[in-house]
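So that we are looking at the same thing, I have put the structure below in structure tokens.
One protein chain omitted, others in place.
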Amino acid sequence: MSVLPVLRIYAPLNAVLAATGLVAVAALTTPDMSGRSRLALAAVLAVIWGVYLLELAEKLLRRRAGDVRDRTPAIAIDVVAVLVPLAAFLLVGTPDRSLYCAVWLLKPLRDSTFFPLLGRILTNEARNLIGVATVFGIVLFGVALAAYMIERDVQPQKFGSIPQAMWWAVVTLSTTGYGDAIPESFAGRVLAGAVMMSGIGIFALWAGILATGFYQEVRREDFVRNWQLVAAVPLFQKLGPATLVEIVRALRPRIVPAGAVICRKGETGDQMFFVVEGRVSVATPNPVELGPGAFFGEMALITGEPRSATVSATTVVSLLSLHSADFQMLCSSSPEIAEIIRKTALERRGAAPKG
Amino acid sequence: MSVLPVLRIYAPLNAVLAATGLVAVAALTTPDMSGRSRLALAAVLAVIWGVYLLELAEKLLRRRAGDVRDRTPAIAIDVVAVLVPLAAFLLVGTPDRSLYCAVWLLKPLRDSTFFPLLGRILTNEARNLIGVATVFGIVLFGVALAAYMIERDVQPQKFGSIPQAMWWAVVTLSTTGYGDAIPESFAGRVLAGAVMMSGIGIFALWAGILATGFYQEVRREDFVRNWQLVAAVPLFQKLGPATLVEIVRALRPRIVPAGAVICRKGETGDQMFFVVEGRVSVATPNPVELGPGAFFGEMALITGEPRSATVSATTVVSLLSLHSADFQMLCSSSPEIAEIIRKTALERRGAAPKG
Amino acid sequence: MSVLPVLRIYAPLNAVLAATGLVAVAALTTPDMSGRSRLALAAVLAVIWGVYLLELAEKLLRRRAGDVRDRTPAIAIDVVAVLVPLAAFLLVGTPDRSLYCAVWLLKPLRDSTFFPLLGRILTNEARNLIGVATVFGIVLFGVALAAYMIERDVQPQKFGSIPQAMWWAVVTLSTTGYGDAIPESFAGRVLAGAVMMSGIGIFALWAGILATGFYQEVRREDFVRNWQLVAAVPLFQKLGPATLVEIVRALRPRIVPAGAVICRKGETGDQMFFVVEGRVSVATPNPVELGPGAFFGEMALITGEPRSATVSATTVVSLLSLHSADFQMLCSSSPEIAEIIRKTALERRGAAPKG
Partner (left out) sequence: MSVLPVLRIYAPLNAVLAATGLVAVAALTTPDMSGRSRLALAAVLAVIWGVYLLELAEKLLRRRAGDVRDRTPAIAIDVVAVLVPLAAFLLVGTPDRSLYCAVWLLKPLRDSTFFPLLGRILTNEARNLIGVATVFGIVLFGVALAAYMIERDVQPQKFGSIPQAMWWAVVTLSTTGYGDAIPESFAGRVLAGAVMMSGIGIFALWAGILATGFYQEVRREDFVRNWQLVAAVPLFQKLGPATLVEIVRALRPRIVPAGAVICRKGETGDQMFFVVEGRVSVATPNPVELGPGAFFGEMALITGEPRSATVSATTVVSLLSLHSADFQMLCSSSPEIAEIIRKTALERRGAAPKG
């Protein structure tokens, strides 16, 4: 629970620092730059390095104190981000010294939840991706061989060996088309046309595999995450497991920053909300505060009437929202959930006629 | 209900006006143009501006009268489309004055239903799209660094700094391939080949994410829209909610302009229609007019016989059509719907043996 | 039924004739060609035109006799394919006369089942495709405007007007990258990088829409076609509609040319077959011939034993095949189908212990 706000602060800071550092590294390589600018950029790098050092030190201390349970590869990235530039500063000569700060490229990998997802997709689809890469390789060599045999007498300086023809083949097969090597004979041009179409086909196969893998993994991941969140809502614990699965599929998680308005009095709403973590305040004449397990905004689904009160987040809040259309689908397949929500809503309304 | 025909008139007019205006803006920037043509184009811009002014004035008046409930951002676009060219005319010098009419690019955003859809997809998939953009950025910087180190001695004027190498990297990674910077060393060309393949992979990942997001959002949106339309058909209100969900999934909405023929006597049909809004006329010996909630063409699904009468739209009509194949799927999973349609159809036939 | 073999003959002939004709048209435009070759190519065009004339005449005659029920647009294409070259021959001067034979491009549209499918997809997705095209247009104009303002002073001959900048924008946004116009300023290059990434995104959106539309329409079309074929198999008519829908989803249609072997004695098979149209002969000691509605190869699914006899097609046969894996899925969800197939198979085996 308490790890969430910390992550929210560190991840963007890390990204901004890394991006700034990399821009400075890039700028330092431009030839026509005054000594003063060069110094300023080096100072920027030094500052970022210092921040990383402090961050690492703090993390190691807190880890010792048992406050943070960080994964080992994340700490390893932090260590490398500090040590590599230090070693470069001590061992490498001036002009290329700053290039070693490019190791900060690894920093965004640290906190991202996308890279583990990507890793799982690539693992799941490894067999097919290797298959397509093999097809790519075979086509590439075959095409280069054919182009070499067709064009070697016409343009010996551009198609005079298979490696040269392969350069043309990869530029064409990926539809990059630099235009530095172009077949001139009729047969060569027919071949080139076929290569371009094959390139599009291989590309499409690749897209198909990644799209399929992505869809399956994302659907699975969403299910696992929502399942864990749903377990924290008491209302749902009265339901049988089959209904629970359907609810899990219908809910959409959302994180709201502290102070933000979640719904405004008088608006017509099309969703209700469940509080998973954090607290929200309902601006009724006697303001009410709701915590984990509470829900609000359900009248929008049942009667369609406008919001009866403004609700805003008092802390960072993790919510699950249930949209009107999903609620209707849910109710039609399992009437018990509709019944529970309706009954609880009416009870509450009886208790608080203003709310 | 009454907002539909108005939208139908304004949206295309807006698109045509905006397109004409933008063509005029583009044409005004061509250097070799006679003063007379220049004047004519400026007049076109002035006329369009005038139309926009009138449109805005009318909308503000009607809004005051409470006739139109327009969304605030839409009105904001209308105001900006009038004020920005006016300000440019008053404050900016001659040659660039007309460029400010490019603000009319915003006009098509006003009435489109696609942009909100696109917005929702991008919001839903934000995490993954940011992830892919991060991968793109990391690969871009890494590749530029590698290319800089490999090629900086061979081609100092093209790969002499990381920003220069980055230009090559982005042109290659996106498989654009201008051909202005091309690696010459063997290692550089192997790197370029790997970059092109990575570019295709990133592209494919992007396509996979957008395809997945698009599919989910469109399926959801179709459900919501059809659900609202189905609520207007009395026949369906006898059915339980589970059956209703299946019907909603099977129906396809369609808008028919006034005067158009919907089905022609003697043709073999493969769909029946439900009127949601507007009126249709059935050309039987005693012509009949059907309004919202009525249905026709059902014999095509039940007996497969040719259409017994021509039906045409007397007003703009919003229909739901049920195709033969979908009807068969529907009947097999919930026989009650088949029963209802069959019974009603036979009753009607008994009442009107010609129809 | 009898229309099938005729189509099988005409469609490829049409494609070959049209392709030959178009190659001849293309060859006739090459400048360095002897008068003799030119004459030969003209003769080829004349012959094809003659064949098309005969085909049209025969079709019109048979249509009059009521033998063929051809769709009107198909006949219209046949008429145009004859009349346009004739008119060009009579009215147009020599060099460009043959170009009018390019109207034969329409011929492949005539018999294809893919083009109606494509048409339905484009119609279904029209709203989204127009939306993406609008996004493309807006981005194109916006980018051209930005490039014009950034680069007009640096390269007035290439970015001196919005239309010129638009040419660069479309070449870059589609990642074609001719390399004839390349931004030189730093801001221009950053813009170009953003444009390439947007281009990839728009492309991906396009792919996502078409993939979604394609998947839905193909699934629907397969269902309709299989449903019609299944209606011809007596065995299945004992089943309830819900089971029937599942069978329709599991079967895969296949057309086998006359004389081909469908399964060979002693092989291990993983599918059974239903005859929809045509006849097959089973090479048992007393050869048996099976017609529409019969099935064979079912022991492969039930006992997994090798094929007990070779079966070959005596006419063009239209089959439905049921694979082992699909059969197992089918049996688990509706045991009655398994029961029917098993019982019928064992009865038959009792009656013919060799078969």
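Labels A, B and C are assigned to the chains in the order they are written; within every chain, residues are numbered from 1.
Going forward, contacts are C-beta pairs under 8 Å (C-beta built on N, C-alpha and C of every residue); 3 or more make two chains touch, one makes a residue touch a chain.
None of these values were measured; they are calculated from a predicted model.
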Per the touch definition above, residue among C:F136, C:F159 or C:F236 touching the missing chain: C:F136
Residue among A:M33, A:L60, A:A187 or A:A204 that touches the chain left out of view: A:A204
Absent-chain contact - pick from B:G21, B:G179 or B:G213: B:G179
Given C:L60, C:L117, C:A194 or C:V288, the one touching the chain that is not displayed: C:L117
Absent-chain interface as seen on chain A, which is shown: 127-128, 130-132, 134-135, 138, 141-142, 144-145, 148-149, 160-163, 166, 172, 175-179, 182, 186, 189, 192-193, 196-197, 199-201, 203-205, 207-209, 211-212, 220, 223-224, 227, 240-242, 244-245
On chain C, residues whose C-beta touches the chain left out of the figure: 22, 25-27, 29-31, 99, 102, 105, 108-109, 112-115, 117-118, 133, 136, 163, 167, 170-171, 174-180, 202-203, 206-207, 209-215, 218, 324-325, 328-329, 331-333, 335
Chain B, residues in touch with the chain not shown (by the definition above): 175-179, 207, 211
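One rule holds for everything that comes next: only the chains that are shown with their structure count from here on.
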Most centrally placed chain, judged by C-alpha centres: B
Approximate Å spacing (C-alpha centroids) for the pair chain A, chain C: 38
Between chain B and chain C, centroid-to-centroid distance (C-alpha), Å: 27
Contacts with 2+ other chains: residues of chain C: 175-179, 207, 211
